[in-house]
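Here the complex is missing one protein chain, while the rest keep their positions.
Chain nomenclature is as follows: A, B and C, assigned in order of appearance, with residue numbering initiated at 1 for each chain independently.
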Amino acid sequence: MYHFRNDYSEGAHPEVLAALCATNLEENPGYGGDDHCARAAALIREQCCCLQADVQFLIGGTQTNFTAIAAFLRPWEGVLCARSGHINGHEAGAVEATGHKLFQAETGPDGKLTADLLLPFLEEGKNEHTVLPRLVYISDATETGGVYTKAELTALSNFCRSHGLLLFLDGARLGAAFAAESNDLTLPDLARLTDAFYIGGTKNGALMGEALVIVAPALQEGFFRFKKQRGAVLAKGWLLGVQFEALLQDGLYWRIARHAVEMAQRLQTGLTGLGFPLLSPSESNQIFPIVPNSLLPVLNSICTYEVWSRPDEAHTAVRFVTSFATPQESVDGLLAQLARSR
Amino acid sequence: MYHFRNDYSEGAHPEVLAALCATNLEENPGYGGDDHCARAAALIREQCCCLQADVQFLIGGTQTNFTAIAAFLRPWEGVLCARSGHINGHEAGAVEATGHKLFQAETGPDGKLTADLLLPFLEEGKNEHTVLPRLVYISDATETGGVYTKAELTALSNFCRSHGLLLFLDGARLGAAFAAESNDLTLPDLARLTDAFYIGGTKNGALMGEALVIVAPALQEGFFRFKKQRGAVLAKGWLLGVQFEALLQDGLYWRIARHAVEMAQRLQTGLTGLGFPLLSPSESNQIFPIVPNSLLPVLNSICTYEVWSRPDEAHTAVRFVTSFATPQESVDGLLAQLARSR
Amino acid sequence: MYHFRNDYSEGAHPEVLAALCATNLEENPGYGGDDHCARAAALIREQCCCLQADVQFLIGGTQTNFTAIAAFLRPWEGVLCARSGHINGHEAGAVEATGHKLFQAETGPDGKLTADLLLPFLEEGKNEHTVLPRLVYISDATETGGVYTKAELTALSNFCRSHGLLLFLDGARLGAAFAAESNDLTLPDLARLTDAFYIGGTKNGALMGEALVIVAPALQEGFFRFKKQRGAVLAKGWLLGVQFEALLQDGLYWRIARHAVEMAQRLQTGLTGLGFPLLSPSESNQIFPIVPNSLLPVLNSICTYEVWSRPDEAHTAVRFVTSFATPQESVDGLLAQLARSR
Partner (left out) sequence: MYHFRNDYSEGAHPEVLAALCATNLEENPGYGGDDHCARAAALIREQCCCLQADVQFLIGGTQTNFTAIAAFLRPWEGVLCARSGHINGHEAGAVEATGHKLFQAETGPDGKLTADLLLPFLEEGKNEHTVLPRLVYISDATETGGVYTKAELTALSNFCRSHGLLLFLDGARLGAAFAAESNDLTLPDLARLTDAFYIGGTKNGALMGEALVIVAPALQEGFFRFKKQRGAVLAKGWLLGVQFEALLQDGLYWRIARHAVEMAQRLQTGLTGLGFPLLSPSESNQIFPIVPNSLLPVLNSICTYEVWSRPDEAHTAVRFVTSFATPQESVDGLLAQLARSR
């Protein structure tokens, strides 16, 4: 079986696991008040060229999304997002459960937001009988493999600042975004253009963990208490620090992402070559080929993947995802088998 | 330095870590839908003699407490707990943040609840302009080292059932409770006497993880969705299953707890022998000796611990905690040094 | 000036006000535990042919909507509604503030929901990582003057029951709905086909007040406590009872509604006759003619109304609303003035 189910289907990258093993019997203070977290946070501030940033480690993506959003907003404020945004359809209403409405914009297939899509919501929000639109949520890479360019993010950032909106970037797959061919964004760009963003560990080589970078000083106050209140403080908090140290101190994080994206792109190119259309072309480590339903039994017998959507009665869009744990042999093996079964 | 700061100051027990390493590159479905979680849940149901139980793995104690409590209650219902209960003073208002009031009973120094302490709240709760008392929260072992006997838990359970109250037991330190000398409770007893309880991993040898056992069928509905909504579903969920398998399949969990409690009791006995009074005698892996303030500089130079309270101006109650990572040499070494400095 | 701004722009119908004055110095128990509320509730149960119903008086529509919805749902459950539904765009996120997601269906211009519009949400909701769709919210009359027929409501009710969905009907303008020409629904029909609905007082002759009829016994438990918790229990609760007694004991409620709808329909017919198109034809006491922007200064000088939408750059859809306080002279006077200014 070739494994393309997800980028969180294996444990940690071996170097990350080694770091956990090496520090296993150290005594550390709990709740993130340890030296590993301090060093990992310092690394991140440095690599973001943003010494004022508050770096907070959390355990997973859903948790980071709703904890950050709810910490940043007042109760009468709401969130602007893509209808396909992770917080809208994949997190069991976690943001609404904190009391905040989502305004859902209909984007193109790449899942990217633009100022034009947001303006009508701002217009309606002027009525004091409605929720005040206040925070724009984007993900990079998006849920469908879209990647923001520096020009796009700059335009969105300018729009937000001129309309009193906060800009929050979900970086659960930030590694894949930065490894994409068209990417020209850097960590310092994110620190300059957003109010907060996170560097996702879970989907890029860690057992678990997301590093939230709160850039805007006004958003930093009280965050630890709130994180604790939402069950998002890991007792053995240094486990997150150790992993981000291992990932970021010499570029392992980016090497992992590059490998994953290369494998996904190799697979996408191969599948296109075999004549499979794409739901939408992806630049990230997730790809979305469309296969005839008759091929599904074959697929099921040779690889793991997820069904994404049903573009018509005879076809299925499937999702293949790659990670640090995807060997090139899997990509080439899958392509070879599919070539034979065409 | 001798380490007595906490029972979550080191990583995983070596056998648990070995299990994580051995399975690191397995491909597993995410979110707990894997075979390890299934096997760990089956082990727990079996060891509880309770095939109907729904076993849910969560990441940490605060998270498990508020997720379970909020899932079980309707919005107008509240929680009865000890004023010293973990949910009251140590979890940043996590339960209130889900909308539920805590009724706080003043217990004795052992932190244990009794029917007598609860009755006045039930009386007030009959008034429809108040929150309806509905769930009793206890911890075993308690935050101050108290341990429930079977007779005590049976009495509390009967009281709850006759008054329409749910009984929820926080087992973050369940191992230590069961390893205590006076303990006569078993897992099947908990499954019989409570509506839900959990077997704490974080403080007994796991990197993280709590196994929530929802006994009452009426409380099981919808729990996974709610867990997801509260950010309490680990993406690489099998990490929890692997650890609980390792802990429970051949009794490692109980061996770890027994060791920790033996070390704590050896230390408590030794300290008493040296003439230190106790804030209250403990049977668990946490002990609370009272030391003259003048001893604190010495303590600071030889061991880690926590300041607990200030019984008077000249004295400090400190907390020493033991775990799988506490060698007997630490206990004996600390006692020897203290004997010299008296 | 002719007054068409809203149906809550004047105080109470004179007969309702007289009842309040007549009882002003009675001593009554607070919070709705009085004889007037008891009698009004009994009248409603009787007129609904539903002796099991729990009748609860609340103060306003937004309050009734979110209090009922949040009382009926568990935290992981969500609401299906029309995008144009009052709870979605006009209540400042009140439902989301109780933690529940809204799934917004795109309806036709009449704002009415059908099974077909709901099915895709149910499909997505099978995924346990999403909110469970659980309650269908409809309004009758809708926000754009649509009115449900018995056949339509029966079909929706059957759909809900076969899919485990609750059906909740916002009756803020129930009087107008029942006074509409095509209406064939009755109170007993509502009690039979929905799980809960309300009879709106604020927009049909009362100073304030909505009578919530909770039909399903399983939804009745704990409601008073929850109402109190949400600030929805009026201290001088008998004020609501007195008004609903006055409105319902001899049909005043329906006479008020009939008058309002007659006035609105007379105005709609007249405007159509004058050549103004309609945004969508309305059967209720709200009508939505489209006027050239050049007419707005004239309108502003002769009547009150609200701007509804901008169908194109040169035209504005406006809303005229009628009530017990709309004399036929206002309708005819407005039409005459508009005829002159054409």
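Going forward, a residue touches a chain if its C-beta (ideal position, glycine included) is under 8 Å from a C-beta of that chain, and two chains touch if they have at least 3 such contacts.
Predicted model only: the values in this text are computed from it and were never measured.
One chain is not depicted; across the entire complex it touches A, B, C.
Residue-wise, the contact with the chain that is not shown comes from B:100, picked out of B:13, B:100 or B:203. In the complete complex, the residue from C:56, C:84 or C:229 that touches the missing chain is C:229. Within the set B:78, B:111 or B:241, the residue that contacts the chain not displayed is B:78.
Within the entire complex, the positions of chain C that touch the omitted partner chain are 1, 3, 5-6, 8-12, 14, 17, 20-21, 23-30, 59-64, 66-67, 91-94, 97, 202-203, 207-208, 225-226, 228-236, 239, 304, 325. By the touch criterion stated above, the residues of chain A touching the omitted chain are 31, 70-71, 74-77, 128-132, 221-222, 224-226, 228-229. Across the interface with the omitted chain, chain B contributes residues 75-76, 78, 89-93, 96-102, 124, 128-131.
Please note the rule applied: only the chains that are shown with their structure count from here on.
Among the remaining chains, C is positioned farthest from chain A, on the basis of C-alpha centroids. Closest to the middle of the protein, by Cα centroid, lies chain A. Distance between chain centres (mean CA atoms), chain B to chain C: 50 Å. Note: centroid distance chain A to chain B, computed from Cα atoms, is 34 Å. In whole angstrom, the spacing between the mean C-alpha positions of chain A and chain C is 42.
Across the assembly, chain A contributes residues 91-93, 97 that each touch 2 or more other chains.
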